[in-house]
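A protein chain is absent from this complex, but the other protein chains hold their places.
Let's look at chain A:
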Amino acid sequence: MLSIDRSIVDAIVAHARRDHPDEACGVVAGPAGSDTPARHIPMDNAARSMTFYEFDSMEQLRVWREMDDRDEEPVVIYHSHTATEAYPSRTDISFAGEPNAHYLLVSTREPETEEIRSFRIVDGVVTEEPVRILEPGVDPHAVQSYMFGQSPATVDYECSGR
């Protein structure tokens, strides 16, 4: 499960919307071993493409060194898909090189709907995990979990049994 502050999710979605229709990418660093994403670092997409993203290698060296100096690690690595669902492509899987990271995907295909999903990708195996968004000032034990890209705007609150 990925637990992440609402303010960071909002910043990631804003970055993805801003760069749409190109794919956006970045990192959320957190204290090493904490599994807590704390510091949002939007990165340049060196590919500047609607279907591919690639960190600029020099920017990545700078950011990774900075994390090392601060005893942080990349807790979340995110990117957007701009016309398709928020699910890892084969390219995403073959490149996934941070076994401890949560791979967060944002789809910007629907302008009004927030579609966020999180995955672990280890040795080519993709495992989806729930995303728990921590709302400010809300008892964390009362927060709902969202999965499969649902957000409060799209959750169907009607009772089943139709």
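Quick note on the criterion: contacts are C-beta pairs under 8 Å (C-beta built on N, C-alpha and C of every residue); 3 or more make two chains touch, one makes a residue touch a chain; residues count from 1.
The definition used in the following text is that contacts and distances are computed from a predicted model.
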> Which one, "Phosphoribosylformylglycinamidine synthase subunit PurQ", "4Fe-4S dicluster domain-containing protein", "Urease accessory protein UreG" or "MoaD/ThiS family protein", is the UniProt name for the chain you do not see?
Replying inline: "MoaD/ThiS family protein"
>> Even though one chain is hidden, which residues of chain A still touch it in the full complex?
In response: 23, 25, 43, 47, 49-55, 57-58, 60-61, 64-65, 73, 77, 79, 81-84, 88-100
